[in-house]
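A single protein chain has been omitted; all remaining protein chains appear in their positions.
Labels A and B are assigned to the chains in the order they are written; within every chain, residues are numbered from 1.
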Amino acid sequence: MAFDFDRLVVDDVSRHFGRRRALHRVSLACDAGTILGLLGPNGAGKSTLLAILSTLLAPTSGRVRYGEHDARSAGPMLRGRLGLLGHDLYLYPELTARENLEFFARLYGLARPRDRADGALAEAGLADRADEAVSGFSRGMRQRLALERALLHGPRLLLLDEPFTGLDDASGHALVRRLRGLRDAGAIVIAATHDLDLAEGLLDEVVILREGRLLTVPRASGPLRERYRETIRTAAPPAASREGRA
Amino acid sequence: MRQFLRVAWVVMRKDLTVEMRSREIVYTTVFFAASCVLVFAFALVREGRPLEDASAGILWISIAFAGTLALGRTFERERHTETLRALMLAPSDRPAIYVGKLLGVLVLMAIVEAVLVPMIGLLFHAPIFARPHWLAALLAAGTLGFASVGTLFAAMLVRARSRDVLLPVLLYPITIPVIIAGVRGTAAIFQATPDEPMARFWAALLVFFDVVFVTLSLWTFEPLMTE
Partner (left out) sequence: MSRVFAPLVLLAMLLFAAAPLVVAGAPFEQTMGLVQKIFYYHVPSAMLMFVSAFVCGIASAVFLFRRPAAADRVAVAAGELVVLFGVIVLVTGPLWARKAWGVWWEWDARLTSSLLLWMIFLAYLLVRRFGGPGSEKLAGAMALFGMANVPFVYVSVNYWRTLHPKTSVVMSLAPGMRAAFWFCVAAFAILYVLLLTLRKRLEDRQAMVEQLYLATEE
């Protein structure tokens, strides 16, 4: 029986590493067919949140619900519905592009791994370089390959950490089109990104993280960049107020 | 169950494929093991005659040292590309990944031992063909014991600090019974008249060790690898 869900709920999730609080009581909800943008300055906790959503990290408090289940009750099959494209691309440089894709297809227990790999290579525009070792690829090519690897098993929830890094203009737009297609097919896409221009037309919803906390974003119209800057600027800086009190 | 074995097999095949591309770990580990033997030979051989039981000891020490090196290098590779995380994301039982990695390490160590044993036989006139099945049994059970604990520890240390030095620090004390059993069993075989009951005793102990520690490793792999 395949596991699936159509709503993702993050419920009061916190995570700390020793004394450093990475996430503080973050709550949000997403339905199928949404692209959520995760924005924020460096070190805000975006990668941590993505890691928690992908079940690689457990929250120190709060829960993440995938449909009716949480990570523990859903079991290993939940991971079959998640796709993660991280900072590090999770590719084996010694293997060829085709071998990388076939390995992950087999690991995920997909039928006809060879065909799936071929399809993915075509999507990534790497069919002619399929049998070259990944170590010889440029950053942009690896990014495209890594994205296809994350999408091989048709995940319901796609988590992307800085997906536009290293992509040239054409590839960036191709990625935007791809993500739109996935959204229309019912996936939940959560992308952490700094590229506000490309994200402009892509994101359905936006949340901004700063120092582990979720900031509210004005629903007003206007370029994303403006709204982002405005939100960051008007949010009360927590550090200053603490010093004032002492 | 079938999925478990399939995942383990896929992981092992990938590891061996990656290794065969560069053969870096194989070459360096075999060479290192051979140098170990030479170093010990110069230290322990006097007037052209090795100390009694030296050959058994040298064999197993070289296996332990080379094994630690191979384990460290294998997981360093995974760490470098963070691919261990990708493996953990797969919708399979996570212990299957452990088994896959373990099998890869065992193949690697088998290659090293295939070079070491003839070397020992040649340099120390050790009677490696006296009771070859006992020797093979001791090597198999001992290597499995060493590798099972080593694979677990190397995997769990991937994200730790000081991992290069912590692996031997953790691994050697735990695997001392393996070394003792391996050396004494092999020494029993290498005696002028091979002592089979002795070898059987030590081989049985090794098998027992393997059962306990492979089981423990399978149980603890998932809790250790998740944060």
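Just so it is clear, a contact is a pair of C-beta atoms (placed from the backbone, for glycine too) under 8 Å apart; a residue touches a chain by one contact, two chains touch by 3 or more.
If you're wondering where the values come from, they're calculated on a predicted model, not measured in any experiment.
Annotation: of B:Leu16, B:Met88, B:Val107 or B:Leu170, B:Leu170 touches the absent chain (contact as defined above).
Only one of the listed residues, B:Ile58, B:Leu152 or B:Leu218, touches the absent chain: B:Leu152.
Although one chain is not shown, part of chain B still touches it, namely residues 149, 152-153, 156-157, 159-162, 166, 169-170, 173-174, 176-177, 180-181, 184, 201, 205, 208-209, 212-213, 216, 220, 223-224, 227. Touching the omitted chain from chain A are residues 16-19, 21, 24, 238, 242.
Keep this in mind: only the chains that are shown with their structure count from here on.
As a whole-number value, the distance joining the C-alpha centres of chain A and chain B reads 39 Å. Within the complex formed with chain B, the residues of chain A that make contact are 54-58, 76-80, 82, 84, 86, 88-95, 99, 103-104, 106-109, 133, 153.
Put simply, chain B touches chain A in their complex at residues 3, 6-7, 10-11, 14, 17-18, 21-22, 81-83, 85-94, 226-227.
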